[in-house]
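Missing here is one protein chain; the remaining ones are kept as they sit in the complex.
As written, the chains take the letters A, B, C, D and E, and residue 1 is the first residue of each chain.
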């Protein structure tokens, strides 16, 4: 949508009411991935889904909630309240123009609470229910089957899964710098014992020294291709169903 | 900066403390320019200045204050307060990482009040004075001399000046759709008589029917080249002086 | 603590710095459980842990985030922002008096985002890291082993697990009214197909007709006793370790 | 209401629209009364009135505005704005469910400004006028006649009146620790001379050393019985009139 | 202070640190008094006290909290939160310039809650305790003895006391329009019976038809002179003591 003129958008709205709004983050992604990684991914997946379904794509919001990564230089973050307002206001702009089915395509787990809060408030204020989904594949989300190619035991950030996808999407990846998760030296016995049962405010640098959770060294472009194709296909199927509701 | 890894940003910060933060808007730009026009321009000028001066460039904020364009489909806008918070939080992230000289490169006039407010509050809260400048040339700003190639009498939006620059920068431009300013038919005598002396809340569609202020049909790539080169050179000179302070 | 005089609290603080702050909710709990169920549970578990470890217990906050239950009469809820402020201010009161190790004992899943946000902000503002844990047992939390007595396949609200616990704790339970989860009649094929992969704002009455998720009819007091004893013992072990840090 | 199931509340609302919402505080009450004193009193009076009139009682809010007591350990307080929001949101929940006549039963003088503000805003936003009254007797409020049994000259906090009531209601009272008001040693002549004519922000520990204002040593259970019965009877009469409006 | 130049204020601050800040309201004052009545009174009393004590007077804030008078044309009001912020910010300006002893001279009862809240927050944020007093005499405030000349039984707004003072101060008074309090015709029996014991949000037009509470027809200039002289003398005595602390 952002590369269109206003008469073109007006034309689209005569027959269509679906739009994809990609949201990402600017945050450290290990020693080997560029910091715009999630924004890049949301944009790329949205573009592919948009082309496949003929649905418009709004500009990508390149900042999100990355407060827990702030010890890593280059990370940028918005406060929770600000981020909720940003999501709300931008989605309400789309509603204002006549879009009735908005799909927030999110590529950063840290954004989910703020998105959920924004969506709830929008529904209360406008009656419109907005949809949000993850652009990355996951065992319980889109592309579930395809994630079985991943071998690492635990992951979740700048890991085998993410890195494979970036290799395929053409992101800037420094594979020779890739390092897997390493526990920080100053982790205490108390933290190790209770860390998984208690919620407390732990920053990413307290949990990983490299910035990665998982093993990015196992990533390949082939795995990425498999997962991207799966996720694009499944999300597109959802969009087609959505059009028809 | 957004295409770098965290160790690369860390390395840069050892010897440098300048960063450019481009900000734009998503709003109608007449019948011929893509709606991401200001974001695209801020990004392109920042990139050129960054390459010339060796200074890092943060990700572009692609949304701004465009409330007065909301009648034109595809425009997206943040509220004044939200926008001030977004500018403040992102600039304070940069300060947090050790950047001491931040240059907000703005390509949208509608953002200036919010930027000024954000910069004042940052100075009060951190003591750090941030710089803001316009990426577009203007008679009293950067590239002043070069703007003499512009022939239109009045301008200011999606006009001869802006369109020339976009033709040179490679933005999506539909020259065959370009139309100059046209006064809306329902303008009253009262509005014509007092419009220039009184401040009231007038929307863009009350002032122009095409979305343009000025005459984009007079735009050429050559004029754009002249102006872009002037503005890049002058801003780069400023950046060099800034490094040396 | 709330049944003590100020000189008694002052005395305690000379030698101790741990306090438990129970938080619950006022929301529907199926056709058979009283609406104060989570507040009651947080209070009861906190009391038992307090007695076992000699640690003070603050008054229970009997309201939480229950917005998604509002179609069921009697539910009361605070907005996200308000709830974050309430948690923050009350925890900061405790810090003000000299408590250094605060344990938020939460018995309602809907509160977790707000608690996490409050804890993060408190850490940023005061440097103090507060701990939050669930008062109910769960397969990945406290009392994990004990939850194996539960037979229902899916659960999560006013279910076999919760009801068993209440039977043991002495909550008001109307077992003859207990009914298991029933899907609302107006659920669409689109909702059934995509419900688990997409995040959207669904209210509880769109998901269950009885108010329960799971099967409360399988609950027994014996299962409750087993789980309560396990959870009290394990949380107490955590508290003892916390004292020693 | 909080010990009922949602179908029970639904049933009640078919024929009734009155509800009592008790609010208290967690704050020092001299050397002899438990810190939950106002919450306990609001709850107990509400329960008695509820039983007498058949009106439902919501859960008690156990925190209020006690900022001026914060030098006494164990006191907890909400900020003015937060407290107004809490009152507003919880009352609006009750309105949402169909209660039309809401009676806020307050047992702490420090809450009155915040309640008045909340009630005004609710009226502006919903058109519904909510009633607020004091659970404690007073010469110009409910139970006025009965307060003549009180002998102390000045009072107002953890005093003869309050302590008598708690002795009767069964609150935890340490009569052997009860001490009457004692002026702090560092009170200046300027403060003594102008204290009653000027408004300034004085904390409770600047005014009393024991925490009491008045003379709790004169309290008896009999005085308490007399006052509680009077206040319950008169408030119940009000509720009956309210039902009939 | 507002009629001085900045070098004059600078000079004053070398030897002095007391300042008076008058605050009033714009609201109906019966059928006979101008609507700026409280602002006018605060200004006039402040001027007299300022002259007597040599203390500077800041500009008068002519708006306050008059929400309950909004049914009477010409009344203007600020919201509670806004008013608190206005008081806070303006007082903090004075602190910023070096004033250490600030006296808020208030002539409108409706402002007291907001002033108290502002003063508390200022004290928490700056450690400076600000003084607030009433410019009108009252039985328990300044000029207490002099108020014995007042004959009306009940009063409080645009009444014998206020009108007498305005006659003396030279306010615009239309004595031939003065009318005493008249109960609105639609007052219910319920309101009459419970009005004094219950707090609910009642607007002024629900309580008085003329806008007055009390009997302005009994006002005379002589009574006004007596009271103004008393109040000016007593407040000046306070200011002198304040200087000496």
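Here is the rule we go by: a contact is a pair of C-beta atoms (placed from the backbone, for glycine too) under 8 Å apart; a residue touches a chain by one contact, two chains touch by 3 or more.
Note that the structure is predicted; figures quoted are calculated from it, not measured.
By the touch rule given at the top, the unshown chain touches B, E in the complete complex.
When the full complex is taken into account, the listed residue touching the unshown chain is E:30, out of E:30, E:137 or E:214. Only one residue in the set E:9, E:144 or E:207 touches the chain that does not appear here, and it is E:9.
Annotation: of E:20, E:42, E:58 or E:167, E:58 touches the absent chain (contact as defined above).
With the whole complex as reference, residues 1-10, 13, 26, 28-36, 39, 58-63, 70, 72-79, 82, 85-86, 89-90, 93-94, 96-98, 172, 174, 177, 211 of chain E touch the missing chain. Contact residues of chain B toward the unshown chain are 67, 80-81, 112-113, 115-117, 119-120, 123, 129-133, 140-142, 188, 190, 193-194, 196-201, 238, 241-242, 245.
The working rule: only the chains that are shown with their structure count from here on.
By the document's definition of touch, chain B and chain D have no common neighbour.
Counting hops only between chains that touch, chain B reaches chain E in a minimum of 4. Separating the CA-averaged centres of chain A and chain D is a span of 50 Å. Contact with two or more other chains is made by no residue of chain C. Because contacts link the chains only in sequence, without closing, their graph is best described as a line.
Here the chains touching each other pair up as A-B, A-C, C-D, D-E.
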